[in-house]
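Remarks on the structure that follows.
Removed: one protein chain of the complex. Kept in place: all other protein chains.
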Amino acid sequence: MRGIFIGRFQPFHNGHAAALRYGLENSDELIIVIGSAQKNHELDNPFTAAERYEMIVRFLKSDGFKRAIYITPIDDIVNHNMWVAMLKSYLPRFDVIFSNNSLVNLLAGEAGIKVVPAPLLDREQLMATRIREKIIKGEKWEHLVPKAVYDYLLEIRGEERIKSLAKVKEDIHVNSKSST
Amino acid sequence: MRGIFIGRFQPFHNGHAAALRYGLENSDELIIVIGSAQKNHELDNPFTAAERYEMIVRFLKSDGFKRAIYITPIDDIVNHNMWVAMLKSYLPRFDVIFSNNSLVNLLAGEAGIKVVPAPLLDREQLMATRIREKIIKGEKWEHLVPKAVYDYLLEIRGEERIKSLAKVKEDIHVNSKSST
Amino acid sequence: MRGIFIGRFQPFHNGHAAALRYGLENSDELIIVIGSAQKNHELDNPFTAAERYEMIVRFLKSDGFKRAIYITPIDDIVNHNMWVAMLKSYLPRFDVIFSNNSLVNLLAGEAGIKVVPAPLLDREQLMATRIREKIIKGEKWEHLVPKAVYDYLLEIRGEERIKSLAKVKEDIHVNSKSST
Amino acid sequence: MRGIFIGRFQPFHNGHAAALRYGLENSDELIIVIGSAQKNHELDNPFTAAERYEMIVRFLKSDGFKRAIYITPIDDIVNHNMWVAMLKSYLPRFDVIFSNNSLVNLLAGEAGIKVVPAPLLDREQLMATRIREKIIKGEKWEHLVPKAVYDYLLEIRGEERIKSLAKVKEDIHVNSKSST
Amino acid sequence: MRGIFIGRFQPFHNGHAAALRYGLENSDELIIVIGSAQKNHELDNPFTAAERYEMIVRFLKSDGFKRAIYITPIDDIVNHNMWVAMLKSYLPRFDVIFSNNSLVNLLAGEAGIKVVPAPLLDREQLMATRIREKIIKGEKWEHLVPKAVYDYLLEIRGEERIKSLAKVKEDIHVNSKSST
Partner (left out) sequence: MRGIFIGRFQPFHNGHAAALRYGLENSDELIIVIGSAQKNHELDNPFTAAERYEMIVRFLKSDGFKRAIYITPIDDIVNHNMWVAMLKSYLPRFDVIFSNNSLVNLLAGEAGIKVVPAPLLDREQLMATRIREKIIKGEKWEHLVPKAVYDYLLEIRGEERIKSLAKVKEDIHVNSKSST
């Protein structure tokens, strides 16, 4: 039985780690999908898919996971109705999606995909937002992410990036808000 | 004389029905354009183009329209200046656009297309928004849409979808906000 | 030594003119990049790349610039991390970017491109926004843009366009917000 | 029971007319899909979706069809595996596809959509190609298309367009071969 | 030291298996990139990224690989000059690309990425093409792919698909040749 666990991982934190363990306990293999893969260097999406990939790789190594885990970045799709078809087109066959997100439940349900609630996922987004806010305010956030991720974020100077992005009033030319 | 009547139809309601009748009285044939066709499963755009197409088909049948009516979904275009060129590229020849929308007037005007004000259209968007709000609040909305559309929305469980979408705080991976 | 000066120029104003002079004093040749080139007929982006191109052309002629100046419209890119690669793919070789924008500094810095602060650029966006607001309110704005640009904006009836766009509550079908 | 009948209609000809009649005899309602809608002014795709739409409209009028027929342009999709999901996202609910095309059969079959062979469709593509070749060579082709379509093609000077496109050795800048 | 090994894997065959072993001998970790991820159900690209992902997963399991191997589908990019920037944006940090392909060498070289020749890769494409040709002709091909891949291809009826695609003279509406 193969499951999908989806997140944006901006950054990967302890809530993700817990949900990932939950997913592994309830499946034989797990596919970790890095959502909104095309986004980066935005205040809500500071890290590239590449960097989020690396965070997960480092966490898995540090944690000594044994079971088969696949990691795949997936871009957003404007036509939500085609989202499940896109997942099926890019990921190895899967049986279940671990999620508490209403939209995932709706889209997966309409496509006949089984969804299993992952209790900790619910606060996931909140936590990533809180971490970014703490970084901007200069508060302590080290305890909210796995040690391997913390070290990696120091290595790529993630704090500086988030602080810089917080200063962007209006990104005058790179701006992809309301655009292709 | 062929006219265009454009709406997002999220959902199709009595205001659309009235405007459609107005359009038919002032043209020989009418092209109904389903705007923002690529969007669905968003709080402001809950229904697919397919479902909106079906709403219109069912309304027209129930209403016994005799005159030639064409229905065509059209995607949004980021480059607004090319919007009229896109319409001309996808729709059979047309002579007039029925609209009260400032942007449509502006773009059609710059392209030399005649625009005829459709009095009821002005409140169109407001009404669709109000219907979605009523559904979320559990208020009565049946009287705001044609009977055929109401029946169809029950059939596809439209209320449940809109309520689910209202619960999405941040759609964590399907999210197409500020993205392609 | 060739420099880049980037702006959205909605519209081109005295702040741009000053920054442009600063850029020319600090480089041998200047490439003016018209950012968000694909956007127009939005309240925050009323003019087409074509019209902004024309504004710059007229300003340069009126001002009698002698040095080599290149003007190039560049579309936005959703994947910010690839923005510098896109610039390098479309523009003649450049050595420096004149900018005070945090995001530009971040992206250029990560790609190893030298950024030179251009003091006046900082208030650039504010000024364009203020001009659009003044036009909507019917206040005097003539003194905020070069004479050649003012004349051009009258010629293309720029005031009327901005006022029309301010009336668009929700552009019902052309809408590119959160879409492709 | 609602069926889909798909073609590129470059141009609409007698083979299409026959297949359309076959489709109507085997369904209650028919959706005519104008495929490769985004293509035009290419030697193999000379006419816009708009023009092909018009051809079909004129043919249906001339032929006095009574039953409900819907016409919808659909763009190509690079990811063939998502094609059926796209159809479902843009077209009103359908039960069957009339086709003899191997790829349609394959994709529809994998998606669990019923396909009904339409004997005349098989030679469809051949016929459109032959008509374009006859036009280029200056041979008689009037007998191969319905009268209403022939008249329309004269009206839009379709022969001249096809002859012009045949002269394009390499379209030097509009060229979309192997490109976006 | 982390390496990239890129292929289209249409299907995964013994040449890929050998090159993969070579890559692992010359790196600490390997990222397998499934190229042209967006393509499928074409004669030259019969399988989805999902199916190719599954082939590799099954091969790795059957072969008992111990070392860290990452698998990631990557879409094509029209602007070749931005290809390396795209790779860097989607993949965890890498040090070397295993390749004998001229274009990869050229693009990686211009971007300052080290390329290590992988002797067996050279005949890779040829072999995949030959396998597809053998399937069409009904010749024996079982010996050209790993057993785990052969079993999987039987499971998804890969032979039938390739034979069907060979019959498509011109895919009349899904056709993405020279299109978006």
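In order of appearance the chains are A, B, C, D and E, and numbering begins at 1 in each one.
Definition applied: contacts are C-beta pairs under 8 Å (C-beta built on N, C-alpha and C of every residue); 3 or more make two chains touch, one makes a residue touch a chain.
Keep in mind the model is a prediction, meaning the values are calculated, not measured.
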Where does the absent chain touch, in terms of which shown chains it meets? B, C, D, E
Thinking of the whole complex, not just what is shown, which of B:Gln10, B:Ser27 or B:Asn81 touches the missing chain? B:Asn81
Of C:Ala49, C:Met82, C:Ala118 or C:Ile135, which residue touches the hidden chain? C:Ala49
Could you please point out the chain D residues that touch the chain left off the display? 38-42, 48, 50, 78, 161, 164-165, 167-176, 178-180
Contact residues on chain C toward the hidden chain run 37, 40, 48-50, 53-54, 57, 61, 68, 70-73, 88-93
On chain B, the omitted chain is touched by residues 79, 81-82, 84-86, 88-89
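Criterion: only the chains that are shown with their structure count from here on.
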Partner chains that chain D and chain E have in common: A
Looking at Cα centroids only, farthest away from chain A lies chain D
Once you find the CA centre of chain C and the CA centre of chain D, what distance in Å lies between them? 43
Where chain C touches two or more other chains at once, by residue number: 38-39, 42, 78-79, 81, 176, 178-180
Which word fits the touch map of the chains here: line, ring, star, complete or other? other
